[in-house]
Structure formats: C-alpha cells, structure tokens
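Note that one protein chain is taken out, while the other chains of the complex remain in position.
Right after this comes subunit A.
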Amino acid sequence: MSGVMTPGASQEGRRPAIEIKGVHKAFGDLHVLKGIDLEVMPGTVTAILGPSGSGKSTLLRLINQLEERTAGEIIVGGELTGYKRIGDGGLQRLDDKAIARQRSKIGMVFQRFNLFPHMTALGNVMEAPVHVGKVPKAQAKREAIRQLERVGLGDRLDYYPSQLSGGQQQRVAIARALAMHPQIMLFDEPTSALDPELVGEVLGVMKQVAAEGMTMVVVTHEMGFAREVAGQIVFMDDGVVVEHGGPEIIDRPSSPRFREFLRTVL
C-alpha cells in the first residue's frame, strides 16, 4: 500500500505511522464509530471519503485526541495515545501535559481554518514553536517566514487573518501546523469552506507537502485530489470502513454503497 508520492518505497517491515484497532466512539447513545481498523504507513497519503455523518471527521479527531475514544486502540509512532498501561493490564488516562506532547507530533488543519484572529500570519505560525517548542524567538521567526514562503504567503507576514482570503487563511493554517515539524498531518475537509476558485491553491500546497514525504490523512470530498495524491483510499459509511484500497478503487468500487456515493459526488 505504498503511496503514489513515494514510488518504490516498499513499506514492508516498517511500523505504521498510525495503527487504529477496533475503535469505537459513542456520543451519549449515538454510536458514531462502530469498530474501525486502519493502518497508515509513514510517508503515505490516506484519503478518507464518505457521506456526511459517516464518522470520518470523528475518526480524524480521535487520532489527535480532540475527542476521547470509547473503545479500541490508536497507536501513533508506536506509542499508545491517550492512555498508559498500568501493572494489571488496565489503562490509566494520561495527564494534560503528556497528551499535549503527543498532539504536538501531529499537525491538524481544520475546515474552518481556526487561525488565531488576534495574531498576524507570522504570529500564528510562530506561536507554537516559541511557546510549546521553546525555540528561540529569532530562530522561530526565520523558520516561520520560511514556512509562509513555502505556502506562497511570504508577502503576507503582517496580515491578520481577517485581512486574508479563505484560501490564504487555510495556507497559513497549513504553515502553522508544519512549523511544529509534525510526523503526521491531519486535514479535516480543508477545502470545504472555500469558494470554488480558492480550492486549487490549498490543494496545491497539500500536494507539495505530500510530495515532500509527509504522512497525511485527509478527509475530503475532492475526488480528483484523492485519486491523484492518495496511496490509500478509505470509504466510510455509517461508522464503519466499507471499502479500502489503492486509488484505483475510486474507478472500480466493489461495494454498492461506495458506487452509490461516487455517483452522487462525481
């Protein structure tokens, strides 16, 4: 299941970047995820597709512990997330600091950007390296400028989010996440809140990040992007993984539900 962007790099023998085993999530009596098993290999792009309400965003949020899972295991970089094992095989919840440390290895980009509106583009990107990563300010600033240049916003350093277009804001958000040098990047419908003409610039940056070998999990409705960039396609519906495989399954879906879904979105 090697990614399109890492041709020839066989993943056999290597540990998955993310292992999801038998994960359930319930909000009250609403059973959103009903036993998810999934592996994401390092340096690959996984696209999660599915109708709204299928639980794909919830799965992404579980990986980054923005929600607590109800059952199952999520292992990131070989490390169990959210809990530690104690003597008798039981689990104990990790404290705030340990969870924050685990999260800092995973970058996340949100549908609604969630930039800090009281900071400039540069301030947004510098914030976590300076205050979480304890990088000296001058160095963090240099790196932040580099990150913003990388997403094509070197001339917008001192702009506040409210002065930027949606596409520019989302590119700042990507730069902000990359500034922490994460091992994994999660994208939660990164282009769904954008005007159609701005989608391309964000997808372009994402392709570039993928090409640089970043492990990415992307919840998206952009079929073209999924087919072109993703090495693994996961189709979810009603809280379960209905079908998964290489990008070719978009053109040759085997399950009727995936076929039905593709007919409605393509």
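Basically, a contact is a pair of C-beta atoms (placed from the backbone, for glycine too) under 8 Å apart; a residue touches a chain by one contact, two chains touch by 3 or more; residues count from 1.
As a working rule, contacts and distances are computed from a predicted model.
**Student:** Name the omitted chain as UniProt records it, choosing among "Putative NADPH-quinone reductase (Modulator of drug activity B)", "Ion-translocating oxidoreductase complex subunit E", "ABC transporter permease" or "1,2-phenylacetyl-CoA epoxidase subunit A".
**Tutor:** For the chain not displayed, UniProt's protein name is "ABC transporter permease".
**Student:** Sort through A:Ala26, A:Ile75, A:Leu94 or A:Leu157 and give me the one touching the missing partner chain.
**Tutor:** A:Leu157
**Student:** Given that one chain is not shown, which residue among A:Glu143, A:Glu201, A:Glu222 or A:Glu243 touches it?
**Tutor:** Candidates A:Glu143, A:Glu201, A:Glu222 or A:Glu243; residue touching the omitted chain: A:Glu201.
**Student:** Of the residues A:Pro117, A:Pro136 or A:Gly224, I need the one that contacts the missing chain.
**Tutor:** The one listed residue touching the chain not shown is A:Pro117.
**Student:** Looking beyond the chains shown, say which of A:Asp29, A:Asp96 or A:Asp251 touches the absent one.
**Tutor:** Once the missing chain is taken into account, the touching residue is A:Asp96.
**Student:** May I ask you to list the residues on subunit A that touch the chain which is not drawn?
**Tutor:** Given the touch definition above, subunit A has residues 64-66, 96-97, 100-101, 103-108, 110, 112, 114-120, 127-128, 131-132, 152-153, 155-165, 167-168, 173, 176-177, 180, 198, 200-201 touching the missing chain.
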